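Everything below concerns the one structure shown next.
The complex is shown incomplete by one protein chain, all other protein chains being positioned as in the whole.
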Amino acid sequence: MDLPIYYTRAEYIETDTGNKVSRRATISGPQNIILGGKTIIASGAIIRGDLRRTGPGHAVVISLGRYCLIGEGCVMRPPYKTYRGNFNYYPMKIGDHVHIGANSIVEAATIGNHVEIGKNCIIGKFTIIKDCAKIADNTVIPPNTVVPALALFAGSPGRFVEDLPESTPEMVEAQTKQYYTRFQPLPQER
Amino acid sequence: MPPIRDKFTIHSKAVVCQDVELKGDITIGAGKPPMPLPSGPIVIGSGCIIEEGAIIVNRRKEVMRIGDDNLFEIGCRVESPTVGNCNTVCTRARVHHTLRMSSYCVIGAGVLVVPTEDEMLDDYTTIYGPSAERRIWSGRGKVQEMDLRRKHAEYLREMLPKFNRLRRGDGT
């Protein structure tokens, strides 16, 4: 029923696992970024995989699950702090079926599954967003905030607004899958 | 407006990324990258951190002076003619050219500050929330915050060159 969302084939790189990454997105330190599959990174997004934990060996900086969407112009940046006097960046982990609206800035520590983040949101450092939570458009979540499961947050600073319906997991899952199906190259290019 | 002559003075210890857009007369002390636009000269002190998408504009003819140890977070826009030391302009905050900042000021995330008349923010002024409310910060915790900032700058100086192409300064 829903209309396709078209993109020009030249702009997106599609991986074996169905991830679609815009060539106009800035991916720093790609070796430190994991995409779960069928995840879309739209144009203008900035993902900072280069800001890694110091120390030897390989370090995952940002991991995204399946069916995620990083909207246009989003900035995904791992959080930093000093712990026991030592400065470090800390990894950012994002679950499955997470949609992040256009121009949002995310410095969260953990985002669970089935989470919706609206447009123009600012998600502060070390924020923890639990499963099936939703952040309304234009919300400012200050650093170190915890957003519980099935809660809607809005405002500046973002605060609890209401409980989301019990059927949220199924709904968000269906929506994110549908979005991935709708997101397709222009018909004349197929 | 006369044509802008590009003249960059970048301290040998400063780290300026390749994608940064520099126009006009810009002086950068030891520290990290800016991305300013035309008009009068901009002088940025040492130990400043300017994050991705931050825009620093000098709207006036006279020199725009930015002090030391300031933090300009993701996507903020600063047009203040003077910025003291140790200020924090948070994510996507916007500061109009009628506002000058002294030291230890904090402009909160997403805040828009547009005074109709020229104004100088007192030390430790905090502006926050959707209606740009103001408070005076007690300053407690500032030593730790500055410690964090300096270590952060240190980290960036070390790590950024490993992953990003940089602009070379001629050293001053």
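Here the chain labels run A and B in written order, and each chain numbers its own residues starting at 1.
Please note the rule applied: a residue touches a chain if its C-beta (ideal position, glycine included) is under 8 Å from a C-beta of that chain, and two chains touch if they have at least 3 such contacts.
As a working rule, contacts and distances are computed from a predicted model.
Peer 1: One chain isn't displayed here; going by UniProt, is it "Ribosomal RNA-processing protein 42", "Ribosome biogenesis protein WDR12 homolog", "Dynactin subunit 4" or "Exosome complex exonuclease RRP44"?
Peer 2: "Dynactin subunit 4"
Peer 1: Of the listed residues A:Ala109, A:Cys132 or A:Ala154, which contacts the missing chain in the full complex?
Peer 2: A:Cys132
Peer 1: For chain B, which positions touch the chain that isn't shown here?
Peer 2: That gives, for chain B, the contact residues 68-69, 85-86, 106, 108, 126, 128-129, 133, 135, 137-138, 140-144, 146-147, 150-151, 154.
Peer 1: With the missing chain put back, which residues of chain A would touch it? List them for me.
Peer 2: Residues of chain A in contact with the hidden chain: 1, 3-8, 82, 84-86, 114, 124, 130-132, 142-146, 148-151, 157, 159-160, 163, 165-171, 177, 180-181, 186-187.
Please note the rule applied: only the chains that are shown with their structure count from here on.
Peer 1: Help me check something: in the complex, which residues belonging to chain A touch chain B?
Peer 2: 26, 28-29, 46, 48, 50-52, 54, 75, 77, 80-82, 86-89, 105, 122, 124, 138, 140, 142, 155-157
Peer 1: List the residues on chain B that touch chain A in their complex, please.
Peer 2: Counting only chain B, the residues touching chain A are 19, 51-53, 74-75, 91-92, 108-110, 129-130, 144, 147-148, 151-152, 154-155, 159-160, 162-164.
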